[in-house]
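One structure is given below, encoded as structure tokens.
Left out: one protein chain. Kept in place: all the others.
Entry: chain A
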Amino acid sequence: MAANLNGANGRGDDAFTVKAGLAQMLKGGVIMDVTTAAEARIAEEAGAVAVMALERIPSDIRKMGGVARMSNPEMIKEIQAAVTIPVMAKARIGHIVECQILEALGVDYVDESEVLTPADDQFHVQKSGFTIPFVCGCRNLGEALRRIAEGAAMIRTKGEAGTGDIVEAVKHIRTVNAEIARAKSALDQGGDLAISALARELGCDAGLLRRTAELGRLPVVNFAAGGVATPADAALMMHLGCDGVFVGSGIFKDAETPEHAAKRARAIVKATHNWNQPTALIEAAIEHGVAMKGISNAGLKPEEKMAGRGW
């Protein structure tokens, strides 16, 4: 799988090698949403490979409504000062200037995220022009490859953030996997002509689709995100072929104490590393304790869903 990601083929690719390379170094790890320096420290001590700095966790964004924007730089700076692991931050879809601010702040990765209110209903950010790498969400292969064509160096499922319901993230990774299988068989049976036809259908670049078919996986690292609430959820997403896991609201939402949040964080890290070890998963489930209450995805109205933002 990731073995096929080797490929700094020349100078022109160096910038992308460095961007995608950081994501490769995060594989097998958990990236946690944090809103304060104290939460960032809990995440770091639990073994998170990176933190996502944001003002409100997705479940609270959902509850409070209003326009969700890039976080206050002051808060991001405090989190950067508190930890030595990479710090990521979210920008609104299409908000070039928020991305420039985050780049100037020196965060390690920008998430152009549907969890925030989109700033542009036509275009995502042209990411290849930035020095800072980007991660973007997807629901299917076409969407993933459109983001990669724009310069994204890491992909994640969109899932349905802030719900604690894993069903949408499962749907998105299964869709990506099924479409990669289709691309492989198209390449095997019909060569370039079949790849071109499928690229038209999926709305993506034919060259990237061919590369994906050859690799048998996305050409960049692909994490799970959106609804991961328990250690078993994290392990399920690893089982389905994700390279690692973002946990948004699942660590700190409804946690009784910081100690409880720390236990949850440790348990999800453990489950992600040992996703195919039932004994470790039992221990992780016990350590995790009570999960966030959550909202069933099936009960959400279409306008309440975040995954539909972006295209």
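We take it that a residue touches a chain if its C-beta (ideal position, glycine included) is under 8 Å from a C-beta of that chain, and two chains touch if they have at least 3 such contacts; residues count from 1.
Please note the rule applied: contacts and distances are computed from a predicted model.
Hidden from the displayed complex is a chain whose UniProt protein name, among "Response regulatory domain-containing protein", "glutaminase", "Proteasome subunit alpha type" or "3' exoribonuclease family, domain 1-domain-containing protein", is "glutaminase". Within the whole complex, the absent chain has one touching residue among A:G21, A:P73 or A:G241, and that is A:G21. Of the candidate positions A:R41, A:R182, A:H260 or A:R309, contact with the hidden chain is made by A:R41. Checked against the hidden chain, the listed residues A:V34, A:A50 or A:V170 yield one contact partner: A:A50. By the touch definition given at the top, chain A reaches the unshown chain through residues 1-9, 11, 14, 17-19, 21-22, 24-29, 41, 44-50, 80, 82-87, 103, 106-109, 131-133, 269-270, 273.
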